[in-house]
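With one protein chain removed, the remaining protein chains of the complex are shown where they sit.
Should a chain be cited, it is by its letter among A and B, assigned in written order, with residues numbered from 1 in that chain.
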Amino acid sequence: MIDMALWIALALFCAAVVLNFYRAVVGPSLPDRILAVDTMYMNSIALIVLFGIWVDNKDYFEAALLIAMLGFVSTIAVCKYLLRGDIIE
Amino acid sequence: MIPPIRWLPMPVLSLLLLVVWLLLQQSVALGQWILGGVLAILIPVICRPFWERQPTIKRPLKLVGYFFRVLGDIVTANLQVSKLILDPRGRMRPAFVEYPLTLKESFPITILASTITMTPGTVSAHLRLDGKTLLIHALDVGDINALIDDIHQRYERPLLEIFES
Partner (left out) sequence: MLNTVIEGVIAFMLVAGGAFAFIGSLGLTHLKDFYMRLHGPSKTTTLGVGCTLIGSLIYFSQEDGPIVQELLITIFAFITAPVSAHMLAKSALHHKLKPDPRTRGNPVELESEKPKHTIEEAPQGDSPLP
C-alpha cells in the first residue's frame, strides 16, 4: 500500500515541479519567477523526503531542513533586492 | 563601565532554542544539554539589540485555543482554494481590501498577517508605514465589509485579548 502511495505522490510532485519550471521560464515578471522558484524548492523538500522513504533511510531530513532554511533566506533576500535595490540596509 | 546585562532577556526564546536544539540532535545526553543551554543563553543576549519590544503573552491558554482554531482553518482554506483552482469555469471575484488594524504592537500584527495569509482566500500584501492599515488581496470575496468583520471577530479580537487586552 505504501509503495503504491509513494509512486503516486512522487508522480504528483514531479508534475508540480514541471509546472513550476514552466512558470519560472515563462513568467512575465520577476516576482512571478521568484514565486515559481520558491514553490519549486518547497516541492523539492517533499521529493527528498519521499526519496528518503523509498530508500528507507532517515538521514535525508537534514538535507530537507537545509533546503528549507536556505530557500527561505534566499527568497527573502531577492525580494529585499527587488524592493530596495539593496539587501542589507 | 560595562552596563549590567540580564542573562535571560527572553526566557521563552531561550527555552524554544534549547528544545529545538535537543530535537535536532535527537538525544538528551548531558553534553547536548550543556551545549544547547550555552546557545540558548548566548543567542538571545546577542540578538537583544534587534528586538525593540518584548511581546508579552497575557493569556497563554487562549493562545493554545487560537493555534488550534488556525490549524483547523488552514485545512478549510486549502480545500476552498483547491476548489477555486480546479473550478473549470474560473469564477473568481478577486479584490484588494484595506483592513483597518486595531492592534498596535508589531509582534501581534505579524501574527495576524501570517494568519490572514494562511486562512481562507486572503493574502496579506502590504502593511502601510503608518501601521494602521493592512492591504489584503482576496481570491474570491462577495461582500468586502463582511470579510473585514469576519477577520476582526475571528482573529483580531483573540489576538487583542492575548497580547494587549
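By definition in this document, a residue touches a chain if its C-beta (ideal position, glycine included) is under 8 Å from a C-beta of that chain, and two chains touch if they have at least 3 such contacts.
Values in this document were obtained by computation on a predicted structure and should not be read as measured data.
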- Message: As a test of the contact rule: which chains in view would the missing one touch?
- Response: A, B
- On subunit B, residues whose C-beta touches the chain left out of the figure: 20, 23-24, 26, 74-75, 77-78, 81-82, 85-86, 92-98, 113-115, 117-118, 121, 123-126, 135, 137, 139, 144
- With the missing chain put back, which residues of subunit A would touch it? List them for me. 1-2, 4-6, 8-13, 15-17, 19-20, 22-23, 29-32, 34-36, 38-39, 42-43, 45-46, 49-50, 52-53, 58, 61, 64-65, 68-69, 72, 75-76, 79-80, 82-83
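Quick note on the criterion: only the chains that are shown with their structure count from here on.
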- Between subunit A and subunit B, what's the gap in Å when you average each chain's C-alpha atoms? 23
